[in-house]
Every structure is written in C-alpha cells, then in structure tokens.
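Entry: subunit A
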Amino acid sequence: MAKKTKKGKITIDRELCKGCHICIEVCPNNRIEVDEELNKKGYSPARPKENVSEGEKGCVGCAMCATVCPEVAIEVYRAQ
Partner candidate 1 sequence: MPSEKMLMNGSQTVGEAAVRAGCRYYFGYPITPQNELPEYLSARMPEVGGTFIQGESEIASINMVLGASVSGARTMTSSSSPGVSLKQEGISYMAGMELPAVIINMMRGGPGLGNIAPSAADYFQATRGGGHGDYRTPVLAPGGGQELVDLTFEAFDLADKYRNPVLILGDGLMGQIMEPVVFPDFIDLKDLPEKDWALRGCKDREARAVFSMILGQKGELYRHNLDLQKKYDRITAEEQRWETKCPENTELIVVAYGSAARIAESAIEELKTEGINAGLFRPISLWPFPLPALRELSKQIPKVAVFELCLGQMVEDVILSVGERSEIYFHGLPGGIIPTPAQVAEFLRSIVKGDGKVGRRIEV
Partner candidate 2 sequence: MSTDIEYKKIFGWPESLKHNPTHYCPGCGHSIAHRLVAECLDEMGLREKTIGVPPVGCSVLAYNYFNFDMVEAPHGRALAVATGVKRVHPDKFVLTYQGDGDLAAIGTAETIHAANRGERISTIFINNAIYGMTGGQMAPTTLLGQNATTAPGGRDSRLHGQPIDISSMLAVCGGVVFVERCALTSVKQIRKAKKAIKKSFQCQLDDLGFSLVELLSPCPTNWKVSPKDSWDWVNEEMVKTYPLGVIKDTTGYEDKK
C-alpha cells in the first residue's frame, strides 16, 4: 500500500560514499541499506531503500544521515 505523501527523500552519491554505513546506523526509519555492488573505489556504498515496507515509515527528511556522512554524499529533500 503506497503512502499518499512522502515527507522527504534523499540521494546518495554512490561514488563519493566510502561505505562507512554510519548513515544506516543513525536513520530512525531504516530507510538506507547496503548496496552490495562495489563502487569504483571498491566500497559497498549505502543506498536509499526504494520501497516502504508494511509497518515502516518513509523518509521524513530529518537529515540525520547527511549530518553524520563524512563524505557529504547525501543530499536531503523535504516535501513542500
């Protein structure tokens, strides 16, 4: 069942990401996962999850992931 609105969304530059995965640790709504396909530098980057599962909340644009990202690889958008 798709949500009617998404409060926020993020993009992660997979080539900038160094696979520290701290963003995955801090996201309160479990919206980020590990992309097993290595990037050019050989890291497994983080990736925003496409779908919101049953019972889960979507991205709210809290920017906690971007706050902790050492590579400034994450851009955060909030719905207007």
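Candidate entries met the following condition: all candidates are chains of the complex that A comes from, given by their letters.
By our rule, a residue touches a chain if its C-beta (ideal position, glycine included) is under 8 Å from a C-beta of that chain, and two chains touch if they have at least 3 such contacts; residues count from 1.
Every value quoted in this text rests on a predicted model; they were computed, and no experiment measured them.
J.: Contact as defined above, complex as supplied: which of the candidates 1 or 2 touches subunit A?
T.: Answer for subunit A among the listed options: 2.
J.: Which residues of subunit A touch candidate 2 once you look at their complex with the stated criterion?
T.: 4-6, 8-9, 15-16, 18-22, 25-26, 43, 61, 63-64, 66-72, 74-80
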